[in-house]
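Shown below is the structure under consideration.
Yeah, one chain of the complex is gone here, protein chain that is, but the others are all in their spots.
Every chain is named by a letter (A, B, C and D) in the order it is written, and numbering of its residues begins at 1.
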Amino acid sequence: MLAAIPLLPLFAALIVGLSSRRIGDALALFVTCLFMLVATVIALQLCFSVVVQDTEKTIVLAPWFSLGSFEVAWAMRIDTLSAVMMAVVCLVSTLVHIYSAGYMRGDASLPRFMAYLSLFTFFMLALVSADNLLQMFFGWEGVGLASYLLIGYWHHKESAARAGVKAFLVNRIGDFGFVLGICATYAMFDTLVFSEIFARVPEVLGREFSVFGWKIEAVTAICLLLFAGAMGKSAQLGLHIWLPDAMEGPTPVSALIHAATMVTAGVFMLCRMSGLFEYSEDALAIITCLGAATALFAATVAVVQNDLKRVIAYSTCSQLGYMILAVGLSAYGAAMFHLTTHAFFKALLFLAAGSLIHALSGEQDMRKMGGLRAMVPLTYLLFWVGVLALAGIPILSGFYSKDIIIEAAWTSHTIVGLFAFVLANLGVFLTACYSTRMLVMSFHHSPRFDEKVMTHVHEAPPVMSIPLLLLACGAIGSGFLLKEMFVGNGSEAFWGGSLFVEDYHTALLDAHHAPRWVKSLPLFLAVLGIAFGLLCYQIFTTLPARLARFFRPLYRFLCEQWYIDALYRLLFVKSAFALARLLWQGGDMKTIDAFGPDGFSAVVRWLGGRFRLLQSGYVYHYVFAVVTGVVLLGAFAVIRNL
Amino acid sequence: MSEVLAALWFSLGVELVLACATLLLLLLGLLLPERNSARLVCYLSILLLVALAALLLWSRQDWRFSNESFSSEPAVTAVASLIDRHFRLDAFALFGKVLILLTTACVLVIGQVFVRHEAVSKSLYRFEYVIVVLLATLGMCLMVSAQSLLALYVGLELQSLALYICAAFQRDNLRSSEAGLKYFMLGALSSALLLFGCSLLYGSVGAIDFASISSASLSGESSLMLQVGMVLTLSAIAFKISAVPFHMWTPDVYEGAPSSTVAFLATAAKVAALALLMRLLVEAFLPLSEAWQPILALLALASMLLGALATLPQSNLKRFVAYSAITHIGILLIGFATATPEGMRAVLFYLSIYMTMTLGLFAVLLAMRNAGQPSERLYDLSGLSHTDPKAALALSVLMFSMAGLPPFAGFFAKFYIFLEALRSDLAWLALCGVVASVVSAFYYIRIVKVMYFDEPQEQVTLRGRSNRWILYGAAVAVVVLTLSPSWLLQQSEQAVRVLFAL
Amino acid sequence: MNDWPLLSTIIFLPLLGALLLTLIRGQDKDVALAAKATALWVAMSTFLLTLVLWYAFDPRQEGFQFAESSVWIAESGIGYRVGVDGISLFFVVLASFLTVLCILASWRSVAKRVRDFMAAFLVLESLSLGAFLATDTVLFYLFFEGVLLPMFYIIGVWGGERRIYAAFKFFLYTLLGSLLMLLSILSLTWIGGTTSFSELMQTEFSPALQKILWLGFFASFAVKTPMWPFHTWLPDAHVEAPTAGSVMLAGLLLKMGGYGFLRFCLPILPDASQFYAPLVFVLSAIAVVYASLVALVQTDIKKLIAYSSVAHMGFVTAGLFADNAQALSGAVMQMISHGLVSAALFLCVGILYERAKTRDIGAFRAVVQPMPVYARLTMVFMLASIGLPGTSGFVGEILTLLGVFRASPATAWVLALGMILGAGYMLHLYRRVFFGASEAKPAALYDLHLRENVILTSLVLPVLWIGLYPMPFLRIVALPLAPILGAAAP
Amino acid sequence: MLVPFSPFQLTEGLVFFAFATAITLCALGVVVVRNPVHAVLLMVAAFFSSAALFVMQGAEFLGLLLIIVYVGAIAVLFLFVVMMLDIRFVVTTRSRRKHVPLAVVVAGLLLAEFAAVVMLDTTRSQQQVAKPSPPRPLLDNTTELGLLVYSDYLVIFEIAGLLLLLAMLGAIVLTHRKREGVARQNIAEQLDRKEKARLVKVDSKGGV
Partner (left out) sequence: MSESVSSALQTFLPVGLPHYVLLSSALFVIGMLGLFLNRRHVIVVLMAIELLFLAASMNFIAFSTATGDLTGQVFALFILATAAAEVTVGLAILVVYYRNRASIAIDDISALKG
C-alpha cells in the first residue's frame, strides 16, 4: 500500500499524458489533483506512523539489476527522513496542483502541464524513497527531465526552450559527479544499497584511489563526487547558473520545483548519506565553505535584481546555501528543519508572486509594479508573512530554522565554522534587505503600469488563495511546532537511524546553549536589514539610484551575477563549439580522411597512372625490361653463390 | 596388339589423336566449300576436344593408369622406353590436359559469335584459324607432360608459334599485326633465353631429363652454372605467364590481338605455362628450392602490386583483363613461392577457379555489341542491369568472385593460397597479397558499379546464345564450388602428390 | 525442441524469400506491391522463428544451443557449424526485428526497383543472421564479409547524391580490415588446427603470437565498430544510405564489430586482449568525446546520429575490454540498446525526410506544432540515446561505467564526460528542430499515420522494457560471459 | 715448367681464335651496320665461321647442316624480304643515342655473369665429367646422330615436323593474297571434258 505513494502520481501522469488531446482540462485537473490528494493522505499517515511507532522498514517492489555480486532492486526505504520528505513533497505538490488549476486556466495544453507536474512528483517520490543509490539516481535524472519539460513548457518562447536545455545540461554536469560517485562506491563497497554501504564503511576507511598518479582517500573522494551531484541539483555556487533562467517556466513550476522540492533533493541526498559523510572531515569542511559562499553570493546578487521571480530564485539559492552549510557542520537535523520550513515560506512567496503576476497579466519586472497594496490586499498580507519568515523574524518559521544553523556554525568551534558564521550573518542582513526591497517596490508607492493592465488587476480567485492560506499557516506554524522534534532534545528519537552523527560532531547539541550574543546577533541583523530596506525604498526613494551610481563598478558586477554566467559561456560553450568545429573540419576531413581512405586511394590512382605510362609501346623498352629482369635475377643467383 | 595401344595411350595418346585429327581436319577444310568449311571444322574440333577430355577422365579409373605396370612384351617396352624418356601421362599431366582441352573447347565455342561478325569474318572466319588453335593445344598438352628439356622446348615452341600466328591472324587490321609482331619478337627472345638456359643446364648436368637434373642439383653443392641456367629458364617461363619484369608484352598483345585469340591466350596458354613451371620447379629444381623461392617471391610481389595498380586507369576491357591477369599471376606465384605440396595444391585449385571466371568474363567480352559493332570499352557495360538483368547478375557474381569476396569460389581460392603462405611463414607476402586484393577488389567492384549504378546505354546488347550459356555456367560453377569445393581439392591433391612423388 | 534444424531455417528462410521474389512476374506496379508483401511475410515469419528460438532458449545451459554441425570441406576441417548462445541470441532477434521494421518503413519511400530493394534486404538479413549464428571461424568470415555486398548494393542504388563515393569508401574500408582478419583466422586455423569456436577457446596460443593475431582481428573489428580513427566511413555511409539502409547499417553491421571482439579477441586471445586493453580504453575514450563534440556542430541530422553511434560504440569497446562481468554484460546491453535506439532515430529522420525532403537542421522550426505525437516519440528515443535511467541506454551505460571504473578510473571519467556531451548535442538538436516559434505553417509536415506509428511504438516498448526490467536479458547474457572472464584471468 | 704444346693444339688454337674473332666481329657488324643488306651478308659470314668451328669440334654433320639451312635458306629468305620491302635508311637521330650507355652497361653485366659462370664452373664441370673419354666413336658423327634421332628422339622429331607444318600454314595464312587479274593455271579445268570440245564420231557420209 505504501508503494501507492510514488505510483499514484505516475498513473495520473500516464492517464493524462497519453490521452492528452482527448481528455478535457477539467477532467485532467480532477484526476491529477485527486491522485495527489490520496497520495498526500497516505504520506501524512505514513509520516505519523513512522514518527510515533518508529516503524522503519524496506519494501522491495521488483528486482531491477541482478548480475552476480551486483544486486539492485526497485525498493522503498521507509524511515523518518524519507517519511518527512515524502510528506513535504506531497503536501507542496498537491497545493501547487490545486493552485495551477487557477493560474494556468486559459492555457492551450493544460493536460500536458498537469501530466508533467504529476510525473515530476513521481520522480521526486522515487528519489526520496530510494533504498539504493541507483534508484536515487533514477529519481535524480527523472526530476531533471521533468524540470526540463516544465521549464520549456511554453516551447514557442525561444528563451524558455533554451532555459530548459540549460537546466538539464547543468544538472547533467552534476549527475556526472553523481554517476562517478556511484561507480566509486561500487568499486569500493561492492554494493549500492545504503544499509550495506554504511555497514561496510569501517573496512573501506583506509583505502585510497590513485587517479592520474596522485593518491586520494577513498571515502573523501566518494563524498566529494556525491557532493558534486548535490551541487548541480541544489544550485550551489558554480552550478547555480540554471536556477535564475529556470524562472522562464510557469510560476507554479518555480514554486514546486525550484523552491520546495527538486532543489532540496541535493540536501536530502547529503543527509541520507550522512552515514558516509561523517567519516570524511575535509569533505565536510569543503561543504561548509561552499554552502556559506553560496549563501552570501546569492544574497548579494538578489539585492540588485529587478525581476520579481529572479529575486525569489536567488533567495532560494541563498537559503540552500544555509542548508548545505548546516550539513557541512554535520547539523543534519537543522538542515532538514530549515528545508521543511523553507519549503513552506518559499512556496508561499512564489505563489504569492504568481498571483501578483497573474493579476498584472504576466508582468514580472518590479520597476513596472507598485501601488498594489490596496488592489490585492490578501496577496499583500501573505507577501508580508513570506517576507518576514524569510528574513527570520521570531514568531515565524524562518527564525527558528535559520538561527539554529548560525548558532551551530558558532558552536562547531572550527575555523570553517567561524567563516561560515560570519558569512551567514552577512547573508541574514542582505536577505532582510532584498526581501523588504521586493515587498516595497512591488506593493508600495504609486502604480507604474499603464491603464490597460490596470483594468485587469483582480484579487486571486479562491482556487489560488486557499493553497496560499494553507502555505501561510505552514510558514507560520512549522517553525515552533517542529523545532523540538527536528533539532530539539527529542531529535535523537525522532530521526532514529536515518541520520547518523559522529559523536565528536556536537555542533548541533551545543547550539542550544550558545552564548546570548550569538543567539541574538541574527535577529538584530534581520531587523537592521528590514530597516535599511525601508529606509532606501520607502522613505528616500532616490537613495538606491545614487548609491548605484556611486558604486558603479560594484553595481555592474552584481547585476551581471559576478560575471559567472558570461565566464561559463566563454569558457565552456564557445570553446566546445570551436573545438568541435576544429575536430570536425580539421580532424575528420583534413587529417583522418586525407591520410586515411582518400589519401590512400589518391596515391594508388597516381601510381596507377605512372605504371600505365611505363607501357610505352616501344618493343625495345620491353626487351630492355626483360633483359634487366634476367640480369637482376642472374646477379641474385651469382651473389648467392659467391 | 591391344597392349601396345594401351601403352601408347597411357603415354602420349591424347597428343597422337589430336595431331592426326588436326591433320585430317586440315584436309577436310581444304576439300569443303568455302562457305561452311570454317563452321564445320570448328564444330568437329570442339567435339574432338570434348571427346578427348572425356576419354582422359574415363581412363583415370583404368588400373593400368595408376600403377603403370605394362606387360613386358618387347614391342611395348620399346614404345614405353621411346616415349617415357620425354613424356609421361601422370595424374598431374592429366589434370593439366583436361583443363586445357576443356578451356580450349569453351574458347572455340564463345569465339564463334565473335569470329562470324562481318567486321572480322573476312580474315578470321576461316578453318585455318581452328587448325592453328588445335596445334597450339597440342603444343600445350606436350608441355604439360614434358619430362625433358628438349620435349619442353619443342612443346613450348609449337604452342608459341601457333599463338603468334593466332595473334596476327586478322591480316587486314594493323593492331592485330602489330600485336602479332610484338608477341613474336618478345616470344622469340624468351625462347632464346630458354635455349641458353637449357644449354647451361645441359652443360652442368650432362643430361637433359628432369630426373637427372634433380639428382645433379641434389648431389653436392649445386654449381653456379646450374643456378644461372635455372634462372634463365625460369625467366623464360615467367615471360610466358607474364610475371612482372617480363609482362610488358601482355597488355599490348591482349589489346591488339582479335578477342577470340585473347580468350585463348588468357586461359589455355596460362594453364600450360603454369603447369610447365610447376613441373619444372618440382621435378627438376626442388632441391634448389631455397635458391628459387626468393626469386618467385620477388616476382609474386612485383606482379601483384604492379598488376593491381596498373589496372586502375584502364578503360579498355581487354587491357583491363591483361593487367588483372598479372595480379592473379602474382597471387598464384605466392603459392609457388611456398614450395610445399599444399602450396602447389592451392595453386592448381586457384588456377581452375580462375579459368572458369575468366571464361565467363570473355564470354561477355566476345558477345558485347555496341550498335552492332563488337566493342571492348568497359563503360559500354553501363546500365546492363536494366537492359540484360540475368547477364548482369551472372557477370557481377563473377566479378565478386574475381575480387575474392566470400560467398563465391574466388574467396576459397585466395583462402588456400594465403593459408599456405602463412603456413610456410611467408606472412609478409600474404600481407602484400591482402593489399593487392583490396586494390583489385576496387576495380572489379567498379565494373559492378558500372553495370548497376550507371545509366543504361540502349545500343549495347549481348549477342550469342552459347556465350550466354557459358556465362551462366561459369556463374553457377563459381557458386557451386563454394558449396562443395572438396572434389576439386581432391583432384589437385592427387595431381600434386604424384608430382612430389609422395 | 525436436530435431528440426531451427537455426538453419532462420538463416536461409530470408534467402529463400529473396529467390522467391525474383520469380514474381507481371507489370511494374503490382510486381512492386507483390514484392513488398512477400518480403514482409518472409521477414515476419523469420522474426517469429527467432522469437520461438528465444522462448526455447534455456538460459542455464552452457555452451552453444541448437548446435548443428556438418562437414563442409573435409581436407581443412572446415565445417558448417551453427549454434546460438546467450550473446548471439539477442543480436539474432534484433536483426530479424529490424528487418521487419525496415520493410515496413520503406513501404512508400522506395519507388524504383522495389523488388531488388526487398531482395537485397532479405539477403542482407540472411547473411547477418548467419554471421551471428555461425560457430565456425571460416563460416563466420564468409557471412561477415558477405554482408558487404547487399549493403554496397543498397547504398549504391538507392542512396543520396554522393552514394557512389560513400558505397565504395564503406566497402573498401571494411574489406581491408576484414582481409587482415582473414590472415589472423588463417593462422588460427593452421596453428590451432581447427576452425570451430568451442575448440579454439580451449587451445592455448603463445602470448607473442596472440599479440599479432589480435592486431589482425582488431583491424577488422575496429573498422566495423567503428572505433575512433577508423570511423570516417560511417557518417558518409549513413548520410548517403536510404533510411532502411541506415537502420540496418546501424542496427546490425555495427554490432558485428562488437560481437566479433566478444567471439574472437576475448575468449581465444585473452592475454593479448589484456595487453591491448589500455590502447582500447584510450581509443574508446577519444571516440566518446571526439564523436560527441563533432556531433555538436553537424548540420545534417543523419550525420549527427551517425557520430552519436560512434560515441555509443566507444562505450561498448571500453566495456568489452574492462575484463569484469558488469562491463561485459554492460557492453552487450549497450549494443542491443544502441541497435534499437539508433535504428529508431534513423527511422525518425527517415519520416522527416519523407515529408520535407531535406535533412538539414536549419530547415526545420517548431515541428512540435504540426507533429506532436512524432515529437513525443522522438523525445523518448532521444532520452534513451542520452542514457536517461528507465531507458535501455541507461542499463548499458551504467553497467559499462561500473565495470570500466573498476578496470581504469581515468577511462570511466572520460566516458562519464560523454554523458554530458551526449545530452548536449541531443538536446541542442531537439530544441533547434522541435521548439521555437514559426509563423509559416509547412503543409508538408503532417503527423504520423498508422504505419509509422506502429513502427515507432514497437521500438519504444523494448527500449522502456529493457530500461525498467532488464532481468530477462541480463540473465541470458551473463552466462556465456563467464568463460570469457575465466579465460582472461591471468 | 712449361708443358710443351703439341703442334695439333697450336694449330687448333690459331684456327679457333681466327674464327672466334670473325664471328664476334660479324655479329657486331650485323647489329651496328646501317644498311640491312650488309647486315644480312655479315650474318652469313658469322654462320660460316661458326659452321667451321662446329666441324673443328667434331660435329661436322651439324656444321654442314648449319651452312645448308641457315646460310642457304634463312639468309636467302632475309635477303628476299629485305629486297621486297623497300626499307629506307633511317638515320638514327642524336636523341636516340642517349640510351646507348645504359644498354651497354646492362649488356656488360650480363656478360660478366656469364663470365663468372664460365670461370667458376667449366673447370669444375670438366673435372666433374672427366670420366674416361668415351671410346672413339666407331661410326662417324652423322650415322651416330641418325641412330640417336631415330631411336630415342623419334617423338621429338615428329613434333618438329608438325612445327614446320605449322610454320608453313601460318606463313600461307598470313601472307597469301588471292590477287585477281593474274593468269593462273587451273589444272582441273584444263583436264575437264568440256561439252563442245569432245571427240565426236561422225559417220563418214554426212560431213560435218
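Couple of notes before you dig in:
Methods note: a residue touches a chain if its C-beta (ideal position, glycine included) is under 8 Å from a C-beta of that chain, and two chains touch if they have at least 3 such contacts.
All values reported here derive from a predicted model rather than from experimental measurement.
Contacts of the undisplayed chain with the visible chains, over the whole complex, involve A, B, D.
Touch with the chain that is not drawn comes from one residue among B:164, B:210, B:336 or B:443, which is B:164. Hidden from this view is one chain, which touches chain A at 612-613, 615-621, 623-624, 627.
Within the complete assembly, residues 149-150, 153-154, 157, 161, 164-165, 168, 171-175, 177-182, 184-185, 188-189, 191-192, 195-196, 198-200, 202-203, 206-208, 251-253, 255-256, 319 of chain B touch the chain that is not shown. Along chain D, the points of touch with the absent chain fall at residues 2-3, 5, 9-10, 12-13, 16-17, 20, 23-24, 27-28, 30-31, 34, 36, 39-40, 43, 46-47, 50, 53-54, 57-59, 61-62, 65-66, 69-70, 73-74, 77-78, 81-82, 84-85, 87-88, 90, 92, 96, 100, 103-104, 107, 110-111, 114-115, 117-119, 122-123, 125-126, 129, 133-134, 141, 144-145, 148-149, 152-153, 156, 160, 163-164, 166-168, 170-171, 174-175.
Operating definition for what follows: only the chains that are shown with their structure count from here on.
Taking each chain's centre as the mean of its C-alpha atoms, chain A lies 37 Å from chain C.
Separation between the centroids of chain B and chain D, computed from CA atoms only, is 31 Å.
Residue numbers of chain D whose C-beta contacts span two or more other chains: 113, 116-117, 120.
Across the assembly, chain C contributes 172 as residues in contact with two or more other chains.
Within the complex formed with chain B, the residues of chain A that make contact are 601, 604-605, 607-609, 611-612, 614-615, 617, 619, 621-623, 625-626, 628-630, 632-634, 636-638, 640-641. Against chain B, the residues of chain D that register as touching in their complex are 113-114, 116-117, 120-122, 124-125, 129, 151-156, 158-160, 162-163, 166-167, 169-170, 173-174. Of all the residues in chain C, the ones that touch chain B in their complex are 72-76, 127, 138, 141-146, 148-149, 152-153, 156-157, 163-164, 167-168, 171-172, 175-176, 179-180, 182-183, 186-187, 189-190.
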